[in-house]
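What you see is the complex with one protein chain gone and the rest in place.
Think of it as A, B and C in the order they're written, each chain with its own count starting at 1.
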Amino acid sequence: MSAKKKQAELIEEISGVNPLKCMKCGKCSASCPSYNEMDIKPHQFVSYVINEDVESLVNSASLWKCLSCFACVERCPRDVKPGKLIDAARQMVVRQKEQTYLSPDEIPELLDPELPQQLLVSAFRRYRR
Amino acid sequence: MSIENKNFRPKIVAFCCNWCSYAGADLAGSSRLSYPADVKVIRVPCSCRVNPMFILRAFEKGADGVIMCGCHPGDCHYSTGNYYARRRMTLLFSMLDYIGVENGRTRVEWVSAAEGVKFSDTMNSFVEKIYSLGENVRLGDLRCRS
Amino acid sequence: MKYSYYPGCTLRTKAKDLDDYARASAKALGFELEEIEDWQCCGGVYPLGTDEIATKLSCVRALNAAKEKEQELVTVCSACHHVMKRVNDDMKNVEDICTRANNYMELDEPYKGETNVLHFLEVLRDKVGFDELKKKVVNPLTGKKIGAYYGCLLLRPGKVLNFDNPENPKIMEDFIRAIGAEPVIYPYRNECCGGYISLKEKEMAENMCDKITESAEGFGADMLITACPLCMYNLNKSSRREIPVVYFTEILAEALGVKEVQA
Partner (left out) sequence: MQRIGVFVCHCGSNIAATVDVAKVAEMALMEPGVVHAEDYQYMCSEAGQAKIADAIHEKKLSGIVVCSCSPRMHEATFRKAAERAGLNPYMVEIANIREHCSWIHKDMEEATKKAVILMRAAVAKVNLNTPLQPGESRVTKRALIIGGGIAGIQTALDIADAGYEVDIVEKTPSIGGRMSQLDKTFPTLDCSACILTPKMVEASAHEKINIYTYSEVENVSGFVGDFTVDIRKKARSVDMDKCTGCGVCQEKCPSKKAPSEFNRGLNNRSAIYTPFAQAIPNVPVIDREACIKFKTGKCGICSKVCQAGAIDYEQKDEIITEKYGAIVVATGFDTINLEKYDEYAYSQSKDVITSLELERVMNAAGPTHGHLERLSDGKAPKEMVFIQCVGSRCADDRGKPYCSKICCMYTAKHAMLIRDKYPDVNVTVFYIDVRTPGKNFDEFYRRAVEQYGVNYIKGQVGKVIPQPNGKLLVQGSDLLDNRQILKEADMVVLATAIEPNPDVRKIATMLTASIDTNNFLTEAHAKLRPVESPTAGIFLSGVCQGPKDIPETVAQAGAAAVKAIGLLAKDKLLTNPCTAHSDELLCNGCSTCENVCPYGAITYEDKEVNDHGIREVRRLAVVNSALCQGCGACTVACPSGAMDLQGFSNRQIIAEVDAICR
């Protein structure tokens, strides 16, 4: 099995999503609040997995723009759950050594007195291992 | 193949439903698509008419392989018959497996009336499989052996 | 009535209000929130990966603690509610996760999702009843036009959280009515505030929060209520509008006349 295929299968495994269920209706992209910030759009995630181009996916800015608000998951008529795919791609990045989007050193300057713990906890869970 | 059975010719029973698979076998015939003469077809109205007992009986009487063919799921002449057949055979096969009759000796295939080629291909591969498994000794009634 | 109570990390610190008002209101309404011993942070975000086990264990511990006491588990924070319900759903319905989590936990009796998880609002709706709540209101907030801000975590995915209609919820509106105020329904009430994105992408969060507050004000809301410390932070911090945002427990305590007692 090629490395590319392996990666694509890993994404399918982590996410539990079958990208072949997608009928390309675009309802995910129509629902996404981060759409304009994304380089790869939610409805395109499935194509990248099907075409075994996980590399582009893991290098995309979209990984860090998805809010996990589940609007796409809720509204997807085909039960594809694009949000889970993008999260699996993000996992593939942060599970590697020193591949984090947020390092503890950055934290102090980001803090403000009102910032709730929940925000930091969430961000850590999203951005790094 | 064992040394004792140099001239081993298997006995193979094929249950075919009247509406799809029997017609598929007819089509294989009229298309002159050959398969070994070891296969003998028994016509039943529907695959759901095939009682697991018939298959056990065949093995008891010395059959080396039993294959059941029906309409494709969803195409059953009687709407749902092949679904019943599929479930029954799944259970039967797991029981046969449990008592030591090799998986390959039984098979279910869906063959439509238009699939003469599939019928002959299926029979060819099934017979080949039975040759590789050799004689069925597990369930045979010893009193039936000559 | 006694419930196991899971406050969560933020309610212990920055969102102390949310917690205090919840406890005071519970007392006034005649039920008790018994804090789970040694609870640990839920992580704030439900780990979506099918192979995530360790990240779910803190929730399993809390859920199991409630099970052992034969109590239902109540949360107030939207995020805790979200994570807790989804982990519980996994334990109940995803065999693989359930088995592996139990292998880690080595409990006397495996946990299989037996505990019922309730958000404080669900307790008000399903246990207390909004009609009953209405009777206990001493300071009705008459004339106040309040917009409910649900956000994402309370509602989605609707099938797992089973909280309310995720596209057209009404639980908070019914709550607002029960305490004598007038609910303002506006379409952005279930759109995301940006969540944790505000840490690194401030502008994104600002745009999103502006849309929410603009929509709420456009439909005539004087104030917003929320159940989530993060939503509250974002709406206050990131929105360029001035509409006040408070925790739903605060106005509940106010209506029940227990606000001052606590503060």
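Following the convention adopted for this analysis, contacts are C-beta pairs under 8 Å (C-beta built on N, C-alpha and C of every residue); 3 or more make two chains touch, one makes a residue touch a chain.
The model shown is predicted, which means the values in this text are computed figures rather than measured ones.
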| item | value |
| --- | --- |
| In the full complex, displayed partners of the excluded chain | A, B, C |
| Hidden partner chain, touching residue among A:E55, A:D79 or A:E114 | A:D79 |
| Contact partner of the left-out chain, one of A:I11, A:C32 or A:M92 | A:C32 |
| Hidden partner interface residues of subunit A, rising order | 21, 23-32, 35-36, 41, 43, 71, 75-79 |
| Absent-chain interface as seen on subunit B, which is shown | 11, 13, 18, 22-23, 25-26, 28-30, 32-35, 37, 40-46, 48-54, 57-58, 61-63, 74-75, 77-81, 84, 88, 120, 144 |
| Residues from subunit C at the interface with the omitted partner, ascending | 165, 167-168, 185, 187-188, 215, 218-220 |
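Here is the rule we go by: only the chains that are shown with their structure count from here on.
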| item | value |
| --- | --- |
| Distance from subunit B to subunit A - Cα centre to Cα centre, in angstrom | 50 |
| Euclidean distance of C-alpha centroids - subunit A vs subunit C, Å | 25 |
| Residue numbers of subunit B (touch at least two other chains) | none |
| Where subunit C touches two or more other chains at once, by residue number | none |
| Residues of subunit C touching subunit A in the complex | 8-10, 13-15, 41, 43-45, 47-51, 55, 77, 79, 152, 155-158, 166-167, 191-192, 194-201, 204, 208, 228-230, 232-233, 236-237 |
| Subunit C partner contacts - residues on subunit A that touch it in the complex | 13-16, 33-34, 37, 64-65, 67-71, 73-74, 83-84, 87-88, 91, 101-102, 110, 112, 114-123, 125-127 |
